[in-house]
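Omission of a single protein chain aside, the complex is shown with its protein chains in their original locations.
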Amino acid sequence: METSSSLSFLLTIPLLAMVISWVIPKALQRLYAIFGSALILGLTVYETAGILFSATSEAAKVFFVDQRLEWVSELGMSVGFRLDGVSAWFLILSALTTLVAFSTRGSWYRKQPRLFVSMGFFLLFALNSAFLATDLITFYLSYEAVFIPMIFMVGVWGENQKASAVFRFFLMSFAGSILMLVAMFQIMSMHHAATGQWSSHLADIMKVVPNAPVESLLWPCVGFFLAFAIKVPLVPFHGWLKEVYVNAPMPGTIWMSAILSKLGVVGVIRFVIPLFPAVIKEYQGPLLAVSAVSVIYAALLAIRSSEGKTLLAYSSISHLGFVMLGLFSLSAEGSNAGVLLSVGHAVTSAMLFFLLHQVEERSGNVDLSTSKGLASNYPTLFSGLFIAVLASVSLPGTLNFGGEFLVLLNAYRASALCTILAATGVILGAVYMLRFFQKLGLGTPGSANHADVALKKDLSFADLLMVILLVGIVIYGGINPGIFMKG
Amino acid sequence: MTAFEPWMLLVVSVVVFCIGLLGLILRKNLIVMLMSIELMLNAVNLCFVTFSKMHQLLDGHLTVLFVMTVAAAESAVGLGLVIAMFRNLRSVDSDQIQLLRD
Amino acid sequence: MITSMILFPLAGFIINGFWTLWAARNGSRVSSRVSGAIATSAMLAAFVSAWLARSQLPASGSTEVEIFRWFTLGSLSVDFKLRLDALSSLFTLVITGVGALIHLYSVSYMEEDEGAGKYFAYLNLFCFMMLNLVLGGTLPQVFLGWEGVGLASYLLIGFWYREEANVSAGQKAFVMNRIGDLGFLIAMFIGYKYSGSLDLATIEKVVLPAGVGTSFVLLVFLACTGKSAQIPLFTWLPDAMAGPTPVSALIHAATMVTSGVYLLARLSPVISQSTTGMTVIAGIGAATALITAIIACFQSDIKKVLAYSTVSQLGFMFVACGVGAFGAGVFHVMTHAFFKALLFLGAGSVIHGLHGEQDIFKMGGLKKKLPVTFWTFTAGWAAILGMPPFSGFFSKDEILHQALVSGSGSVILFSVLLIAATLTAFYMTRLYWLVFFGGPRMDKSKFDHAHESPVAMALPLVVLGLLSLAGGFAGEPVHLPHPEAVRSTPAWIIMVVSVLAAAVGATIAYRRYSAGAVSPEAARDVFRIDSIYSSLFGGGLKATASATQWLEERVVQGLIRLVAAITDLSGNMIRVLQVGSAQAYLLMMIIGLVVMVIYFLKGVAQYGNF
Partner (left out) sequence: MDFPVLAFSVFSTIAILGSLLVIFKKNPVSSAFALVLVFFAFAGLYALLGAHLVAALQILVYAGAIMVLFVFVIMLLNQDEPVHDLEATGVIYRVVAALSVAALGAVLIRAVLSGKSPVPAGSLTDEKIASLGGNMKAISEQLFTDRIFHFELTSFLLLGAIVATVTLAKRKSSGEEGGV
């Protein structure tokens, strides 16, 4: 599990899984998808174990894998991948998220299941490639490739207003990535002007671009930042999110909130901050403020939401605001804490959406005003949901606490005001998440849906295993968050 | 009168190519359109052979062989399409197959 | 020993929790006796551990047990470690001791309830978290306990979750506590910024700049007002009575609500640096003591009276802390834990005996029916009144004394507390009399069916009764630095005054409620604080959220729609060109090609060749 073979292995195995899915019978697609993604998850953990579980961060550095292939050498385009402590975690997360997303049940396994499963594996491939990319063009291509399966997800298996959702998703994402592409070309030509050579590899560009005058870096930085701000999303670039989340099929929502949003996080960690340190430093105040406003603004919207998926969508924005707060505190500690919190958010939101999906299967909808009192019928389901809610309000002892706490701790040193503002999101988080749980699970069971609800059963054994796995990660991460912080 | 020079053939090639293109744009009869395409392909072939001569290589000739193969395949498939269309629409007019517009 | 102290409740929680969950999944029920026995023995074992740990405690200082490294980041590393010293040892004894008694009591109290397994799991979880709070060697660990007890409290208040009101009460408690937690968090950030560590041992020694010090103290105190139900965050505690009565006794009287006092005592070296902060603490404490004592006089629900009484007594403790007499505050925590737990359990016994009746105006004459409850309740009553030699007398007297003589004390503070003490005597006597004396004011059948509680419930009452009686002789259990006395008032004068005040209050209540028929009084919301809060903050939050939603829908979504419309429009314009004829497309392509070729030829022309 050393050198570059593990890298190519990790990249190709989802593609292989995708190809195999074409020959699996339709009836077995779900089983295949679950086992396949579980296998990939296991293999990913195995392959990255050297980086993640070695005793010291120095020892872990031995396992860093950097790979670079020439592609269009005249234009300096290469394919570059790098496996390190950060990308390893995101690889595992994307495999885990894929497993969770595949574990759902629904129309996507009835209508064109083969397309669904192969798109899921392709998404995994694209995500992995984006998380590993160290080359601008490679990153851009993977970043765009992620978009293809998502369009299918929303477009083919989406809910009522999928057309408009797809349109918005496309519009916003595309606007962002075009800006990023322009910015990429700009910094590539800056590199060319300085060295006379074309290169799109981060290692080459890092030698030139960060030292360029601040004025010339402002616009490229804005291009990158906007792309990622839309992806994450940060307020006010979140306009697409609600409609897309609500209209996407549940696996799509899981992917989007748990792992697609992390593309933006990784982008900021890997490109925006290292490439434009001076610009970011200069605008640190506004950036912190935007992050803090995201936290509060989305939390307030979540308070007003009357539907489960919408509420969780907004809560996702709110939590990612914390992540960005950590990143923009511009310290190594802050960005490590941001990574930790992203891991926490990914696991938690995958779990929340997965369990919400289970609730939806049983009660027919997750409208907070009508469905209630379900907890007594489904004890394990709602116990899992409650733990997810607790993790989401980042109670100490859960994975999210370490991240949120350390983010705020480090952000406090950068800006006390923004931190205090963001920290009020902790209160608002408790308000909306408890309301969410109360409306769904507690109270007197409504007579309307109770009759047909009582027939259906609690979590199936397989789903229970899934929940136990996620709860295990959440609790273990709460006890030993250090494991997620070797960068 | 100047001596024969290969570039003269290039001019002929350009002229024939443009005529073929014009036919492709103007005519609506699919069979004639296919013929126009053949004209264009021939013009390109002439180009290849001429360049081959100018560069003192044989690669151009080889390419022409392949282009001919493609042309044969193309006209076979194209005419097959025309037949299929004629069977459905009773016409070989390209305006009849405006499906691309929504 | 220290580790096993927290492991026992954790084990109890895990066993009961999983068992209950498993049973619920299979549609069966957990035996309340067995799960109760597990939970109670876990607490007993914890109590023994706590006792042993105390006996092994070195005479001076503390022992620390490092369990594992919690997290490391840059220069910060936070261990998960337990730290036992005199202060935390006292708290562990109270938590495990009173906790064990209340567990025992619950076995019988919750026997009929189908959620007993869940109940005991939560109760053990609470004790685990509470022990973490008092044993935590680092601030994040204290915070873990701090939030953890909030969680357990939320779960137990909303224990009967089918009633919306219960759940809402739990939610209110959790959210108000979270407001306080925010203060805790930010205080931690300040502490870290100035000391570079989150270890309690380091934070205790840190010297903060004046302004920062005050904000640190106020933030910590904000946390305390949340957890210990002081003004302005006290309104959740009366609502928290929605939970089962033993829960009210354990969490909302004896242990959790006193963690604010623990925190102040723990951080006393830092807290005492800020005079402003101390004054605020004392002032708020006194105001809380008085205001909630007044409110308590107008309540008719037996548990609500006790709840307001708890808030009021906590006010006393904060005054003690505010004047620098942390030791007196902690002393009162201990005695209060005994007698308030006793009173709550007694109330529980009454409610249990009357099958759920909680209105004191529908009780009366229970002295004969519930003899054990009556006698133990009497001990609790005497203790809260401050009658010598009951435990409350010693601690309350100490607080009154310090409020008068210490440097930051004053006559005003003293008088406020004295009035509060008088009112305490009034409402407690009112409660006591209406419950146990006079003629029965409930249905005859109900009165006839009233029964004394079984042994499992009576035993804790007796033990706590004895502790309320004798607990005060232990004296101040922890020796924390005392403030210097600036006024010399003989201690005996204060004693006499305080006993007299209590006697006056009791007499007024006696005269008012003993004579003949008692007309029922409906509970009166004297200060309307709750409704003011809900319209101010609830309404405020709602309005802000609505404004945000408006912004979102009109502006942000409008912006998106605008972009979409523009794209649509330009799409339409381009569509005009989409004539649908492949040949027309070809033509356009050629035009484009020509333009491009000309453009590029021009560009290449300057190089002379192509």
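Note that the chains take the letters A, B and C in the order they are written out, and that residue 1 is the start of every chain.
Everything below uses one rule, namely that a residue touches a chain if its C-beta (ideal position, glycine included) is under 8 Å from a C-beta of that chain, and two chains touch if they have at least 3 such contacts.
Since the model is a prediction, treat every value here as computed from it, not as a measurement.
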Problem set entry | Chains shown that the absent chain touches, full complex | B, C
Exercise. If the missing chain were put back, which residues of chain C would it touch?
Worked result: 584, 587, 590-591, 593-594, 597-598, 601, 609-610
Exercise. So that we can see where the missing chain sits, which residues of chain B does it touch?
Worked result: 1-4, 6-12, 14-23, 25-29, 31-32, 34-36, 38-39, 42, 45-46, 49-50, 52-59, 61-62, 64-66, 68-77, 79-84, 86-87, 90, 92-93, 95
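What we mean here is this: only the chains that are shown with their structure count from here on.
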Seminar exercise, completed: Averaging C-alpha coordinates per chain, one finds the centres of chain B and chain C separated by a number of Å equal to 87
Problem set entry | Cα-centroid distance, chain A relative to chain B, in whole angstrom | 52
For this session: Check each residue of chain C and list the ones that touch at least two other chains.
Result: none
Problem set entry | chain C-touching residues of chain A, taken from the complex the two chains share | 167-168, 171-172, 175, 235-236, 238-240, 297, 300-301, 303-304, 331-333, 336-337, 373, 375-376, 379-380, 383, 390, 395-397, 401-402, 405-406, 408-410, 412-413, 416, 419-420, 423-424, 426-427, 430-431, 434-435, 438, 441-445, 458, 479-482, 485
For this session: Note which residues of chain C are touching chain A in the complex, please.
Result: 21, 24-25, 68-74, 76, 80, 140, 143-144, 147-148, 151, 154, 158, 161-164, 167-168, 171, 174-175, 178-179, 181-182, 185-186, 188-190, 192-193, 541, 544-546, 548-549, 552, 556-557, 559-560, 563-564, 567
For this session: In the complex, go through chain C and note every residue touching chain B.
Result: 578-583, 586-587, 590
